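The complex is shown incomplete by one protein chain, all other protein chains being positioned as in the whole.
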Amino acid sequence: MNSQRTMHNAKLFLILVLSVIIGGQFSLVSAQNDGSQQNQTGRAGTFAIVGARIVTVSGATIENGTIVIQNGKIAAIGANVSVPAGAEKIDGKGMSVYPGMIDAGTNMGLAEITLAVNGSVDLTEVGTMNANTKAIKGINPHSAHINVTRVNGITSVLSAPAGGLMAGQAAIINLNGSTPDEMAVVREYALVINFPRIATGGGFGGGGFGGGAQPVDFNEAVKRRDTQVEELKKIFKSTTTYMRAKDAYAKDKTLPYPATDQKLEAFEPFMKGEKPIIFTAERERDIRGVAKFVSEMKVKGIIMGGQEAWKAADDLKKNNIPVIYTNVYSLPVRDDDDYDYLFTAPSKMAAAGLKFCISTGDTGPMVRDLPYHAGIAGAFGLSKEDALKSVTLYSAEILGLADKMGSLDVGKVANVVVADGDLLEARTNIKYMFINGRMIPLTSRHTELFDSFKDRK
Amino acid sequence: MKKITAYFVLLILLVGSFSVVVSAQSNNDVLIKNASVLTAARGTLENTDILIQNGKITRIGKGITAPAGARVIDATGKFVTPGIIDAHSHSMLDAINEGSFSVTSMVRTRDMLNPTDIEIYRALAGGVTGALLLHGSANSIGGQSTTVKFKWGHPVEDYPIADAPPGIKFAMGENVRQTTFSPPPGTPLRYPRTRQGVIETMRDAFIRARDYKQAWDDFKSGKTKVQPRTDLELKPIVEILEGKRLVHAHGYRADEHLNLMLLADEFGFRVATLQHGLETYKIAPEIAKRGTGASIFTDFWGFKLESYDAIPYTAYILWKNGVNVSINSDDGGRMRRLNLDAAKVQKYGGVPEQDALQMITLNPAKQLGIDKRTGSIEVGKDGDVVIWNAHPFSVYSRVDTTIIEGVTYFDRAVDAKMRMDVAKERETLEKLDINKAPGTGGGPPSRPAERRRGDRDDADNGDGGNN
Partner (left out) sequence: MLGLVAICLLYGTEAQGQSYAITNAKIVTVSGATIDKGTIVIRNGLIDAVGANLTPPADAQVFDATGLTVYPGFIDTLTSLGLPSAPVRPQGPGGGGGGAAAAAAAAALQPASNSNYPAGLRPEDAAFNEVRAGESQFEAVRNAGITTVLTIGRTGIFNGQSTVINLAGDSVSGMVVKPQFAEHISFATLPGQYPVSLMGTFSALRQMFYDAQRLQDMQKAYAANPKGMRRPDADRSLEALFPAINRQMPVVFNANTEIEIVRALDLIKEFKLNGVIAGGQESWKVADRLKAQDVAVLLSLNFPKRTTASSPEADPESMQTLRLRADTPKGAGKLAAAGVKFAFQSGGATAVGDYFTNAGKAVEGGLNRDAAIRAMTLGAAEILGVSDRTGSIETGKIANLAIVKGDLFGKEKFVPQIIVDGKVFEQKEAPKPTSGRPDSGGQGGTPPNAGSANVGGMYSINIDVPGSPISGTLNFTQAGSALTGTMITQAGTAPIRDGRVTATGFSFAATVPYGGASLEITVQGSVSGNQVSGTIDTPQGAVPFSGTKNP
């Protein structure tokens, strides 16, 4: 009797434990498998949006024009463009056509539910040196975030891994496709390095919790940063050594065969400056540290974060380092900072002649707010034109895609959105959208849940 | 008091940039001229003046003449809304959770107000004039809330709205159950760990409170002789049962909010607000029937499992069902853009403009029981207004001036002036010997003070005594 009860309890306990551990994942899977949002990749065709205001971004806005989408590309744009035979005509009256927006700083598809649903999170690999891990191998093409994001006019994103010193390689994807390959724009675009920073704990990022943060001794923090930078440089050194050994072996097969190190091998193109490295850095001193590092190591650098990039504009410009600014929504970190410190940073970057774009920096769910990040920067000193460019053409430029997207130009990929107003306004609705020339259904997990419940009595 | 004086000095220094006639600031009378006034009650009034006297709105109309001593603000081309009210905030709290017990109704956020929190000023710069400061969501029944106006620069006792009904935080779901993480082996688990346990914890508290009230009733009627203990935990729960204290209930899943409302039915009270309530769209009729409010995010979602079913159409569905909806921030960052969160409500479902605006003004005022005094621009209400350079639902809009009871607490021009003044003050302060780094002049390097073992490193702030 007793032992039976014990058995029973043990079983019950096991079930309880299991349900706690895997409960999250179960409901997640079921959430992903229900509804029609699976594989909503839209349809190909020839489309002509007629009589619309066409905001090309790269050139003048056409107040009443036509844009033709064919074979996945923008085939024609202009005030007097003829609609090809067989094209599906869309009345653009009262509408504005824009290039699809690009968020250059997300973790799209890598984390469905960040908090406490670890089974859905593929953000951070173990270890500090992960040059070989690639976001494109972790991106879930069926993440609910994707449809939710694109129906707000965002057609492409950079999706980056996070954590560690060398977090891994970021991918650029279109927000459409049934497989990572279908989505990929650039599979392995840039390596993400969380640049070592002076972390005193008490200052930057302090405040907020009301406690007296006890800062680490500053000079101690500087030393710690320097040590970490040295570690980073060591990776460069070992890669150089490794490459030399390989080259030597290639020329002289009598030499011992150098064992393959896939991490160092993966790092090679970034070290050589063939591909960019995205350095996360926020404050002036750390950003200047990146600039120094970029110059010293002769790599191609991009800043992600960039709260105080405008203060280091000289160093950044000298080293051709653009900025992916992710902080419009952030609270200024010091009490003494102006209330609009992070709202005005984009306008200050523009004034300093820095190349920058605006990003949400969001994991996934709130990437759809990208236009409002840009809009708020527009309220605080950035021109409306630059605000729009900062989420379209400027992002494309920084991602090396200005020849393919970011503006409405003939020959570019047909990532196009049609809106009933200013693209950056919160009340504007997206009426049509195209990714790679495919007309995308304006549905998402959210519209589907809405439809299910809106008439419940 | 110092800050406030300094502020008025600044205001007076700056009269030029206001195109203002200031004779005396003593009465705080303000006349806002020629604005587009989004009243949040009676539509939008174009080219309209608002007169605020002794802290109250006394006239709304055209061509109002400024009484003697009133400050006049020319708001031509600008927009005026009621001050935004955030029905879910933890700003200015030095502690948010008393995470020990699952019922901590004895603790009060009022004790933790810190008027030096810079978030207050930043909220004002986003047009927020009032907020419900809530205990965190660590417990089934959390602490008592405080309804405040953000009177930056004032002493702490000026913040709470004296006639606001008292409130209390309830919470359900992942945070309360403490299941978003696995405790290390050996750590005792806190009851409750399940949603059903949370409801029973609440029920238990209500039953204890009922017994407690009985004990006092018996004593008061002379049936018992020994005065019962004053129980700070149960007193506020008795107030809930008596309808004197508002329940603001954190939760995400529809079923658990429904279960709470059923529990409230059982004990005969009305839940004031369902906080977060990101699935409230699933139970809109049940909420409407009870007259319970919902205080939600417009579109924040997907940050945890229980927010995965959230949709941005929630406000619309609730509104259509006649539920009083407010949009809150729960965050010092988001608090600064509640105007855009209200704009999004229009986008997702098509709630009319005024109804959307009410979700950040009049509706939260109603939920907090302060709508008699604030939440809309109407004669007789407090002069809590915000002047915007553009339509507040536009991303390109900015707050120019935030006024509470006729007093300006944020103004872009004053802010710009303050930056210069602070820069000058910094220059002066940095030159003082006491502020010079050791070894950079200003006397011999001072040796760090002797510290006892166990003292934490206070770095630059000295130990400052015994605390």
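First chain written, first letter: the chains are A and B, and each begins at residue 1.
As a convention for this text, a residue touches a chain if its C-beta (ideal position, glycine included) is under 8 Å from a C-beta of that chain, and two chains touch if they have at least 3 such contacts.
Nothing here was measured: the structure is a model prediction, and the numbers come from that model.
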Candidate in contact with the missing chain, chosen from A:Lys246, A:Lys263 or A:Arg285: A:Arg285
Contact partner of the left-out chain, one of B:Thr39, B:Asn97, B:Thr129 or B:Thr401: B:Asn97
Residues of chain A (touch criterion as defined above) contacting the omitted chain: 107, 110-111, 114-116, 118, 121, 123-124, 162-164, 194, 197-199, 201-219, 222, 224, 285, 333-336, 363
Footprint left on chain B by the chain that the document does not show: 1-2, 90, 93-101, 104, 106-109, 111-116, 135-138, 143, 155-157, 175, 178, 180-187, 225-227, 229-232, 422, 425-426, 429-430, 432, 434-440, 444, 446-457, 459-467
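One rule holds for everything that comes next: only the chains that are shown with their structure count from here on.
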Centre-to-centre distance between chain B and chain A (centres being mean Cα positions), rounded to whole Å: 33
Interface residues, chain A side, partner chain B - complex: 20-21, 24, 27-28, 31, 112-117, 144-145, 202, 207-208, 210, 212, 214-215, 217, 329-332, 335-336, 338-340, 364-366, 368-369, 371-372, 374-376, 378-380, 384, 424-429, 445-446, 449-450, 453-454, 456-457
Of all residues in chain B, those that touch chain A in their complex: 93-95, 114, 117-119, 121-122, 125, 174, 179-182, 281-282, 284-285, 299-305, 308-309, 311-313, 316-317, 320, 332-334, 337, 340, 343-344, 346-347, 349, 390, 393-398, 415, 419, 422, 456-459, 461
